[in-house]
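Worksheet for the structure shown next.
Note that one protein chain is taken out, while the other chains of the complex remain in position.
Take a look at subunit A:
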Amino acid sequence: MPPETTKAPAQDVIHNIGYRNYSGARLGRAYARRSLFSQSLRGAYGLGRSAKSKVLPMILLGVMCVPAAIMVAVAVTTKMNDLPVAYTRYAILLQAVIGLYLASQAPQSVSRDLRFKTVPLYFSRPIERVDYVAAKFAAMASALFLLTALPLLILYVGALLAKLDFADQTKGFAQGLVSVALLSLLFAGLGLVVAALTPRRGFGVAAVIAVLTISYGAVSTVQGIALARDNTDAISWLGLFSPITLIDGVQTAFLSATSAFPGGHGPGTGTGVVYVLVLLALITGSFGLLMRRYRKVGL
């Protein structure tokens, strides 16, 4: 008898691998939450999805970075003393791009799960409702942070290459990062709440754009009227009513930014505290609303 036939079961296994039980690790709830987070974050840039869905987020990321690269190139070649745009101002200038990104990706993140009824599957796994909401929220905020912080990083690296003052630039960069972090949290919260209202993706996209642009349009119009009437106090308070002006107000008050409000009449420290409180209330409020939204969705 040839020696290999003595191991008949092994040969059999090669041809027909029967069902194998899994006896390895089961990493539980925290791991599942992290998995959902990374899947959602990758999904926000189209990774792990079809080629088509990578196009828009990647283009928008490019659009965010190109102006920064140009500014850096100009600053390096013309030997400027300072960057043409402050770190804290960059996101305000490109708010339309950020809004567009949020409008395209927030519905992608939550409406799809609602529309295709994948949510019940998640809740049949070890995670709880709070894990789902936290993972989606964190993923959206991280995706936005990536989108807004990457151009700042380009600016910072460029500024160092142009041999601008190191301490100055580092301080500005840090302030810029804090500002875009707050912006990411706020926008992620608002975008997800609006997107989670409807399982229809198109409605979600339109609704997010509407919330951002209408509120900004209304606030800046009224601010413009207030400026014409020389009511500078009103200008600084009005900024509370739209997401981007809220961020502008916070960074003007505490992150030594120059306000983009009409006439540059940003809030002072006293008003700034109200801005911060409203900002935090909006972020926690949107988390709470999302929790409520998913209360009825399980199974």
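In this text, a residue touches a chain if its C-beta (ideal position, glycine included) is under 8 Å from a C-beta of that chain, and two chains touch if they have at least 3 such contacts; residues count from 1.
To be clear about the criterion, contacts and distances are computed from a predicted model.
Within the choices "Transglutaminase domain-containing protein", "NADH-quinone oxidoreductase subunit D", "ABC transporter" or "Carbon-monoxide dehydrogenase medium subunit", the name that UniProt assigns to the complex's undisplayed chain is "ABC transporter".
Across A:Tyr87, A:Tyr101, A:Tyr122 or A:Phe145, the residue that sits in touch with the chain not pictured is A:Tyr122. Mapped onto subunit A, contacts with the missing chain fall at residues 17-22, 24-29, 31-32, 35-36, 39, 48-50, 53, 112-113, 116-118, 120-128, 298-299.
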